[in-house]
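Every protein chain of the complex appears in place save one, which is left out.
So, subunit A:
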Amino acid sequence: MARISLDHLRHAYTPGLAEAGIYALREVDHVFEDGGAYALLGPSGCGKTTLLNIMSGLLTPSEGHVRFDETDVTMLSPEARNIAQVFQFPVIYDTMTVAENLAFPLKNRRVPKDEIQRRVADMLGRLGMTQKGKRKARGLTADEKQKISLGRGLIRSDVAAILFDEPLTVIDPHMKWQLRSELKALHKEFAMTMVYVTHDQTEALTFADKVVVMYEGEVVQIGTPEELFERPQHTFVGYFIGSPGMNVLPCALESGEAVVSGQRLRLPAHFGPAGGQMAQGRRIELGIRPEFVSLVPRGEGLPVTIERVEDVGSEKIVRARLGDLPVSAIVKEDASLPAEADIAFAPHALNLYSDSRLVDTTPGAARATASGRTA
């Protein structure tokens, strides 16, 4: 088990792409603490899998270093790094039985026979597949195959970390929940470092203690699910996490007020000192989660036109228009909707963005967090 540090990693798939400045990973500088459960969350093509493959050693980064504890493993092969990886599609050895599949990584590492037997029996028990140990692996269902892939990683009790590359993509929805909770249980038991790549926010938020959100080859925010929800460091995080995503409203700042689509909105007092980052030429946006947008009688807030209401059963999603900007609000299922209404924003949930990065508006903090990459 190890702490994985990524030291200024950059990766481009060919030297030509690097020259053109097209990096799959633009710059990642991060530490995965020993024993943590992390999720790498981001849309397709944001570099999650590239980052994972660099950690496992399937790819060598163009620039930067990977360290396990203090050892630099950047140039080491996957087997030398002693890492386990579970792929999107279950990889099993067709001609072997389930038990032989589990024994394979141990056999390759010349673990003594009786030790292998003991560990395989133990792992079959944990996976709930004791009765299937002697079956050929090829006839199994997708989730059973994926369990075997996972078992092949876990059976090496000494692995530095287990990396998951969207492991539940091909699994039926009802099995997903079960496998995910089994994963969490295994994580608790083995206390291994686990890094889980996914583009599904529910998966990321339920699995991980810390979620690393990636966007266009960069880490845009690292935080607990709560932090991601309440203080998205980047408008992308706000938009990507939550359903519907955060409302992002372009605005201008004028003496403590935000001008949104011609309407003036008084900002909370503590927004004042953040002015330094509001330099000319930056794109200023106001972010607020639909959960914190309420409908108030006309004249008490910002006037909107309600376009439609989506009833999702437990609540209603109001799609409205503020001037020409779309705004979503979530209201209670039984709330009555006035034909004409204004919207009001809960002041504590307002976030200010400068060039898509969160402006630190905590009282007293005038320091810029424009890089957005603080842990």
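The rule we apply is simple: a residue touches a chain if its C-beta (ideal position, glycine included) is under 8 Å from a C-beta of that chain, and two chains touch if they have at least 3 such contacts; residues count from 1.
The rule we apply is simple: contacts and distances are computed from a predicted model.
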Review point. Hey, which one's the missing chain according to UniProt: "Multiple sugar transport system permease protein", "Acyl-CoA dehydrogenase family protein", "Fumarate reductase iron-sulfur subunit" or "Carbohydrate ABC transporter membrane protein 1, CUT1 family"?
Key: "Carbohydrate ABC transporter membrane protein 1, CUT1 family"
Point to revise | Touch criterion as defined above, residue of A:11, A:152 or A:357 at the omitted chain | key: A:152
Study note, to complete from the structure: Among A:14, A:60, A:77 or A:224, contact with the omitted chain is made only by A:77
Study note, to complete from the structure: Of A:45, A:139, A:250 or A:338, the residue touching the omitted chain is A:139
Check your understanding: In the whole complex, what residues of subunit A lie against the chain that is missing from view?
Key -> 53, 56, 58, 77-79, 83-85, 87-89, 91, 93-96, 104-105, 108-109, 121, 124, 130-131, 133-136, 138-139, 149, 152-153
